[in-house]
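Written out below as structure tokens is the structure these notes cover.
The complex is shown incomplete by one protein chain, all other protein chains being positioned as in the whole.
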């Protein structure tokens, strides 16, 4: 018996007779015998909730957590209780894509609010309804750049972007006739002098990231002008939590802003679901990937929201589409929306500031008390990179014995990075006691 | 700043000016100076969610759980996932008592369904919307008996009812002119012969319990006839889970059925909330305590539900009321309703049978392998009492070291009970492995 | 038609043989009940429990839920009920498995966390009320009242004073007050209110004899007015040998401003499901915690939570205890929520909550009194009472009509026809969690209703029309009671 299968034997019989067949098997008679599956799937039989729950609970308990200073795209932030309460509304989570606006205003309005929030944070004009994650958002952004600029075949990117983003770009573009060119870094940030050398009319855009993979903030003064002279686009990826304090993409003159909204109310969850956000200038709207919600009116003139500009999408464009995204990360984007509504304008500022204050506290304390060095002397937000006298992975392993996840050894993300770099993230959740324990533990590990 | 207090300073000023006062303090000027509270409450200042959650989590973790064979009114049963999902609907849990039926059909219909379910289980005609718990339900039932029978001043009860029920009865009746008379037990069940001796026209009713405090099933053959001859009422308390298998109160000819519905989808939660249920014969309706929902129609003739028979209640009756209950355990009763809808007719039967099968398995294994004796040779449902060669509390403590909550030492509930009685509850959740471990542990403890 | 699907009872969705739940396979010998127990003990008749799938269950109750108004949907100015916002963090902490899974009889060394919470909460509630210790066991306000009355009984019994059989209750009191006194074995005597809407000290003095056990009061009273003479009343009652009982339903007005203990009360019940933000669950469960002063502490119901060194325990050894008032220790899950709330708000927040509750009530009162009759026109505390009597006389529009019209506008009605001392009473309690625009919206609607009363009263009589059902026939319900579904 299966609690999700409502049919009684009597009903099945009656339905078969209404259809005019004798058995369910007859309904499968069109499967050619030779490829029909005759045995039983080699899986255990169905189980009761208690049994299933017991198994899952055991699996969940077979993971361990620590005081986390891990970042690199996924952070341990406070999640207000409103987020779970509202994401748990079944009207939101058990609905499909809002194809029928008359009975989908809940999801549609929430997405419209999400789009607005992303525009506000990035200081850009248009946002879509979400992409998969920050890394695939980078590839969508680069595709958008290529498709919005004439006769270009090259994407430049900074060596300081997340290594996983680079790897995703390579997968997405290696089979297309698009060249990916990496620009060098200098002292932990993009060497902006290198941009000029590589710029040409074939360049669709430049992808940079700030805070970058080391946590460093980059200075893009003049960069967008330079790119625009060549009709190239500036794409800036940012941790959106940082945007509560640092210069936004729009403020740097970027054409496209991207990033990953996991910090906004989404649990770490081993990396997913999160949301890739993308916002751009008005001009790029018609090439924007993914779904977009627009405001309109209903037959009575009442404000209403609806999926719009669908001519861009693969349902209509098919093989001429420049993006294939269909299902996105809507519920997670709703979580972001609830998060931002809850923390609000001042809350986000305060949170961003606290991240900064705490990260600076730890960094300074580490320098002073543990005698470790920063990999580069650059400004940072809530993440910084240490250049340790030993292998970062070994230090992290030693500190894990103290219940501390000390940070990300960068060579774990990109084997070409030095082995001694440890990137440390400090969110508002870390207390001064935890940070002081971190310093002690680090001192111990360095001995 | 307090997230639940929406007022901005500006708004407060404007509101004060609309009221025509200068400050909030002025609104409290009517509190005589001499009893005004001038200082600050000696409590810590408000805290953020994270801080509060951290504290509560620490408290939660400062409890320990074991493989539980504890019962005595509170049991470890499976709770289907539907229960939490639906009780978590804010429309249910953040509403008040359904005084306005037009916008309360959700709660009202659910209670109507609850009443129906209780009638079905007890085989009686009318049920109310819930009482506080099974023990206070007993006192309400006794009051109902007194108030429905003429010139009575005595309540009889079996010595085999839950000791806490007795104690609650004493508290409720000691200041009224009602005598409580305990009838003796014989071999772990009510000595029915004793009933006759005590019966007289002054007796309002007899309260019995089956399964009783030892877990034993009692035989009430002929009892209701006997009582009715004296115009006395029979009140039978039963664990409602047992009603899936054992004779119901109505089937024994009881006039009033009571009990505690914790087994139906409510977490143990250190004893509360649960629900006291009460059902009775049609005749007793007008004296029934507590809220009752009835079916009616709205102005368009559409079926609608509404609180009814309110003339019984204290809002109208005031000092002539025979019960004072106002708020009850509505949400928990909703939980019961969802539980019963989910497990359904066949599921409840199966569950009840499994409880019985497992309890019998353990009891027999204990007799055979651990050589322990039953306190009495009586039929039982999912709970039985052992007469141990040592103090039950000591055995339980020893077994706790093996992670097993072995049962309830009955003298813990009632100091007058022998020290060697251990009441063991076995629900459908206990696995054969856990029971085998129980037997091993018991053997160890008895050495 | 889909509506047909939507308005069924769960029983009417039943299909023979359908299942919504899988029981784990049995792992011990699967004997039939009659093999274990003599047949005479076994159930004879099948139950007509529903036979539905999990899908049926979820859809049925999800749809039902949507037919219910709640605080999370909007304004709920139900007087005397303190329908403030129920914070979501409370639900999170109450859901912690470390609390939910505890059996009430497991060894106390394994329940130190929940005992600490209970201890700590008791302490904090004492501080808020100015009392000495208390019990968290009462399941609701009325249960707390009963417990309070048992304190009276126990106290006088201890004094050997058996003649004190009379409890005074003001005419404006909530119905549970006289009912609780009555079921506890007291004789209830009503005290009149004066022209200010307060307890008449004159009338009170008539009743101060040797039969006096005490008085039950709420302050602010059910008109939302702070009893000016409370100190004198307390003195008079105490001097006459009586005790004072405080009905805490209205505490939300005065936290950090005025404490029942300081007013002279001996015993106080609190409605944690009102003042302390725990959700009311469509009628319960709540918690009616009771706090007492030193004088009454010896009579606490057993057990009470205590601390020895760093260890918390349930103390059953209370020689003069009133006895046991409930099976276990109360609605613990509600206590977790209330405790969470107190930690969140702190001393500053609780006081602020009361200040803003009073601000909101006075704001509403001032904005409505021009259109609706305000029988007692003075500063109010957390709530106030209007009368529809004049409207009824002039246009035939009564309190019920106003209430039902509010439903039509998507707002919950006030409490109507209570307190009994005001004709066509409408009692409004906005609480502190309503924003100004929520109040302004309400004011606008109330004015529109007043306009309609004058211009088109029939339209009001028709309302509501857009709710899940329209006005329900209460007479039929009571006259021909249908209290359960019947299988065919």
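A, B and C label the chains in the order they appear, each numbered from 1.
Rule of thumb we're sticking to: contacts are C-beta pairs under 8 Å (C-beta built on N, C-alpha and C of every residue); 3 or more make two chains touch, one makes a residue touch a chain.
Because the structure is predicted, anything quoted here is derived from the model rather than measured.
Engineer: If the hidden chain were put back, which of A:231, A:287 or A:360 would touch it?
Structural biologist: A:360
Engineer: Using the definition of touch stated at the top, determine which of A:57, A:186 or A:283 touches the missing chain.
Structural biologist: Per the contact definition at the top, the residue touching the missing chain is A:57.
Engineer: Take the complete complex as the reference. Which residues in chain B touch the chain that isn't displayed?
Structural biologist: 1-6, 8-11, 46-51, 81-82, 84-85, 90
Engineer: In the whole complex, what residues of chain C lie against the chain that is missing from view?
Structural biologist: Where chain C meets the chain not shown: residues 1-6, 13, 15, 18, 53-56, 58-59, 62-63, 66, 72-74, 85, 87-88, 409-411, 433-435, 437-438, 441, 444-445, 448.
Here is the rule we use: only the chains that are shown with their structure count from here on.
Engineer: Tell me which chain's centre, taken as the mean of its C-alpha atoms, is farthest from chain C.
Structural biologist: Between chain C and every other chain, the largest centroid distance is to A.
Engineer: Can you compute the centre-to-centre distance for chain A and chain C, using the mean CA position of each chain? Integer Å is fine.
Structural biologist: 46
Engineer: With chain centres defined as C-alpha means, what is the inter-centre distance between chain A and chain B in Å?
Structural biologist: 48
Engineer: Whole-Å distance, chain B centre to chain C centre, using C-alpha means?
Structural biologist: Once rounded, the distance between the two centres reads 19 Å.
Engineer: For chain C, give me the residues that contact two or more of the other chains.
Structural biologist: 18-21, 23-24, 52, 54, 56, 58, 62, 87, 89, 91-92
Engineer: Please set out, as single numbers or ranges, the residues of chain B touching at least two other chains.
Structural biologist: Residues 3, 49, 78, 80, 85, 88, 90, 342 of chain B touch two or more partner chains.
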